[in-house]
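If you scroll down you'll find the structure; I have some questions about it.
All protein chains but one are shown in place.
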Amino acid sequence: MFKEFSPLEDKLFQVMDKDGEIIAPEWMPEISDERLVKAFKDMLFARTADLMAVSYQRQGRMFTYPPNFGQEAIAGGMAIVMRDQDWLVPAFRELGAWLAKGASLRDIFLYFMGYEEGTVFRGANNMVPIAVPIASQIVHAAGIGYAINYNKKDEVVYAVVGDGGTSEGDFAEGLNFAAVWNAPVVYIVQNNQFAISVPFKKQTRSINIAVKGIAFGVDSIKVDGNDIFAMTKAVQVAHEHASSGKGPVLIEAVTYRRGAHTTSDDPTKYRTKEEEESWACYDPIDRLRKYLVKKNLWDESKEESLISEYKKEVDRQFEAAENYAPYPLEDVFKYLYVDMPDDLKVQKVEHEKFLKWKEGLK
Amino acid sequence: MFKEFSPLEDKLFQVMDKDGEIIAPEWMPEISDERLVKAFKDMLFARTADLMAVSYQRQGRMFTYPPNFGQEAIAGGMAIVMRDQDWLVPAFRELGAWLAKGASLRDIFLYFMGYEEGTVFRGANNMVPIAVPIASQIVHAAGIGYAINYNKKDEVVYAVVGDGGTSEGDFAEGLNFAAVWNAPVVYIVQNNQFAISVPFKKQTRSINIAVKGIAFGVDSIKVDGNDIFAMTKAVQVAHEHASSGKGPVLIEAVTYRRGAHTTSDDPTKYRTKEEEESWACYDPIDRLRKYLVKKNLWDESKEESLISEYKKEVDRQFEAAENYAPYPLEDVFKYLYVDMPDDLKVQKVEHEKFLKWKEGLK
Amino acid sequence: MEGGSEMKVMTIVQAVTDALDIKLAEDPTIVTFGEDVGVEGGVFRVTEGLQKKHGEHRVFDSPLAESGIVGTAVGMAMAGLRPVVEMQFCGFVYPAFNQIISHAARIHNRSRGRYKTPMVIRFPYGGGINALEHHSESMEVLYAHIPGLKVVVPSTPYDAKGLLISAIESDDTIIFMEPKRIYRAIKQEVPEEKFTIPIGKAKVLSEGTDVTVVAYGAMIREAQKALALAKKDGISAELIDLRTIYPIDRETIAQSVKKTGRLVVVHEGPTTFGVAAEISAMVEEDVFQHLEAPVTRVTGFDTIVPLPRGEHHYIISPEKIYYGIQKSVRY
Partner (left out) sequence: MEGGSEMKVMTIVQAVTDALDIKLAEDPTIVTFGEDVGVEGGVFRVTEGLQKKHGEHRVFDSPLAESGIVGTAVGMAMAGLRPVVEMQFCGFVYPAFNQIISHAARIHNRSRGRYKTPMVIRFPYGGGINALEHHSESMEVLYAHIPGLKVVVPSTPYDAKGLLISAIESDDTIIFMEPKRIYRAIKQEVPEEKFTIPIGKAKVLSEGTDVTVVAYGAMIREAQKALALAKKDGISAELIDLRTIYPIDRETIAQSVKKTGRLVVVHEGPTTFGVAAEISAMVEEDVFQHLEAPVTRVTGFDTIVPLPRGEHHYIISPEKIYYGIQKSVRY
């Protein structure tokens, strides 16, 4: 695959076209009909949750949130391949992958409501917290990969980053360490064409992101990230590659951030309606739906009721998050160290004294 | 050139073989006999100074010094192409390039004797100080390149780094900025096979360093760094490329650090005599000498007396450095800010009070 | 300072934009860049409109790489430009740390004055905007402790403009930290034309006799509220806006403490090894015999700023400052 679709020639690995036709059947991944329908439903669920998150935010019920709209097939493909024992090292815009790993939507909402608790992802085995400092997680993935080799475990690390993130020094350092250490890491770059307002062309002069792997001797491929089949196949091959001791893989998943960067962002400042529309027909969910409908695996008329079911579920999770316990003072201090310095204990006690005094003021 | 010698196929750009035969006459750079002899003499002078530096250090007359032994053709090639108005952004192991730029040997010795004055290089137009934090200078070069474009100047930036330095995040960030900004920078990686004790193979899994340029859309080439003709030609082409608005170039100059990392290092700890000897026959000065002798441009019998002349000159420079003024207290404070904070003035005065008191103690 | 200049009501954001605009128009060696700085005008819209007005070569987007941004600015400065760079948030300056400490702060010293780095690294800092982790910190000490840097923090639109112009005109490397919490919260009349405020000088905002309060940035507004509370209580507090964190104007503080005998220092950043510690040490050195109470620190916990739901625990309220004032006065 890495040879056939050499990023040096800017080849794009694609299995399904925008109308849901399979154009490269020889690369079609093996997925049972059932699993495929589940993948579709999961993507639909993720999108529902994502859109609702944006509207909760607009209602002032949540803080800034980064929409996933249009990027769902990337997580969709990862979800099909990732196993429970595999590691997920997230960036911050791969909701579907978090859910697939076992993170609860309630927790995710908690995070964007302003609770650290929301980035613990207790239900998700071997998933680490969201990484806000761009690309810093790329290095962690290499270290986790080292530990996997060290302990001779059957685990693969999935690490996600954006196109903008590939400009950070940590992207280079992480890939280099992973390669030198032959770490079992699948790096997935969600190239959604923008880093906030900065378009891909201003981010790098390279023809694509996949070629960056060559700098580190890492097998790399540029994949249509809105094509669930191409994503799944690429991730399968990458997973096999990494877990069989051949070292890390870099997947550039070409996609488009259909929404804003975050709910605080206004994309009309830096891109045109036309551009946005030109990508609409590549929507990953629409494409999979077309395929499923053609194969009689999906009945569009059922979708509406399914979505309203999902909405209810999302609301339930959101309300559970809204009803989460208040944030005790203690939690500001409790987790900073395993062995808490006395200083911190004193600061807490002093603050409590102040709070008592303040009560008295009223 | 960049196509013919694609780093992807790990091609090595070579013009002269180890016996001084021209094996690729079509790539022979145009250099007058006179200039070539000067280049040889300059390399000889640099080597003489370098070897003497090591022995001064052994005599306890200088602090730690990083030998250049075996790497002289890289600076030799740069020296032929670099113009007075071009910028030199050094690492710390390209003595010949510093001298070519106009830095005085006395100043260079001053630096390794422990004076900041020695890294000012007053005689060298557009040369910036030595960069000790590995690869950090790669980024500066991109910024200088931006300024050159901004001011529409006819200047090219030469920036040097080692093989180890290519692992630092700043190497990637610098190349990326230079590429995106189309900055006129010639990046030269001295791949001397080691970063202190760490061999190239442990530094990266890529087939060579030149391929790293591809990650940034930068034209790159792997050159025999011990071949003065190949180096000169590559630098000429790169210079032309950069100064004609085509953006930065990356030259991997393959060489071998024949000496220790620094005078504090003991290479027998991490490499074999055999390996060292296997590189001896590629010595850049020997190769050029063979060529010159064959062309009747050089008479070996004259070399000894030339070297003893050089030695005298080096000694003169060294002694000038040894006789440099003592380091006044004032200089600790004077240059930190353009507009010095009062605090610093007070600290100096307070220290002088102490010194007076201390006088009184005796 | 600016006789006869027209005044205009500005927020801090607008004052910063205005300072940049004036300097860009006046000095062709000035460029400003950073993530999203060009087309979008920055995530806080501080550079909005400047690219259109001054051109793409002077106001522009950079790739997403902080070390690259600061490091290229160092290179530009050595080559004669005067770059003003934006780091997107206080918590995202760290990838640039090596370039800041090893180069921006040192090139002038290393080259014995041959090369200068007249550059400004500006970024929003501080809590109170309900942001994710890394978006709320106040780590001014990390810069103020580094030899070769100067650190400036304005607290009002007027100061933001005057101090930023001074920073841009300075031949030293200036860290310019903008209190994002009050980016748009304070409106003030600011002269339209160019004016400067000296770096390294604090300002006595209101005089008092019982206790001196030193604060800066977003804490000034909170301190003013605290002073109002104290006043009701009959306490006359003197408020000093530090304006510059390094070099600290120890003279102004010392003079004040000489008069009041008591000092409260307020800042958002962590207490231990914080700015208040240094001021405490200085005051002790300078006016030990006038100190009637230990210096009181009303400062951040030695913790990470909590996510929004816990941030109220961390953030320093006027009441907490007032509490500190009482503690000092009643010592």
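Per-chain residue numbering starts at 1, and chain names A, B and C are given in the order in which the chains are listed.
We adopt the following convention: a residue touches a chain if its C-beta (ideal position, glycine included) is under 8 Å from a C-beta of that chain, and two chains touch if they have at least 3 such contacts.
Predicted model only: the values in this text are computed from it and were never measured.
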{"item": "Listed residues C:Q51, C:T72 or C:N98, member touching the removed chain", "value": "C:N98"}
{"item": "Which of B:L51, B:I207, B:I307 or B:V332 contacts the chain that the document leaves out", "value": "B:V332"}
{"item": "Contacts of subunit A with the absent chain, listed as residue ranges", "value": "87, 89, 116-117, 119-120, 122, 128-129, 132-133, 136, 139-148, 150-151, 169-170, 173-174, 176-177, 180, 331, 334-339, 341-343"}
{"item": "Touching residues (missing chain, whole complex) on subunit B", "value": "63-64, 111, 113-116, 132-134, 164-165, 167-170, 195-198, 202-204, 264-265, 269-270, 326-327, 329, 331-333, 336, 341, 343-344, 347-348, 351, 354, 357-358, 361"}
{"item": "For subunit C, residues in touch with the removed chain", "value": "67, 91, 94-95, 97-98, 101-102, 106, 109-110, 133-134, 139, 141-142, 144-148, 246, 248, 270, 272-278, 280-282, 284-285, 288, 291, 293-295, 297, 301-304"}
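To be clear about the criterion, only the chains that are shown with their structure count from here on.
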{"item": "Most distant chain from subunit A by Cα centroid", "value": "B"}
{"item": "Rounded Å distance between subunit A and subunit B, as computed from the means of their C-alpha atoms", "value": "44"}
{"item": "Centroid spacing, where centroids are CA-atom means, of subunit A and subunit C in whole angstrom", "value": "36"}
{"item": "Subunit B and subunit C: spacing of chain centres that average the CA atoms, whole Å", "value": "40"}
{"item": "Residue numbers of subunit B (touch at least two other chains)", "value": "169-170, 173, 176, 180"}
{"item": "Contacts with 2+ other chains: residues of subunit C", "value": "63, 65, 67-68, 95"}
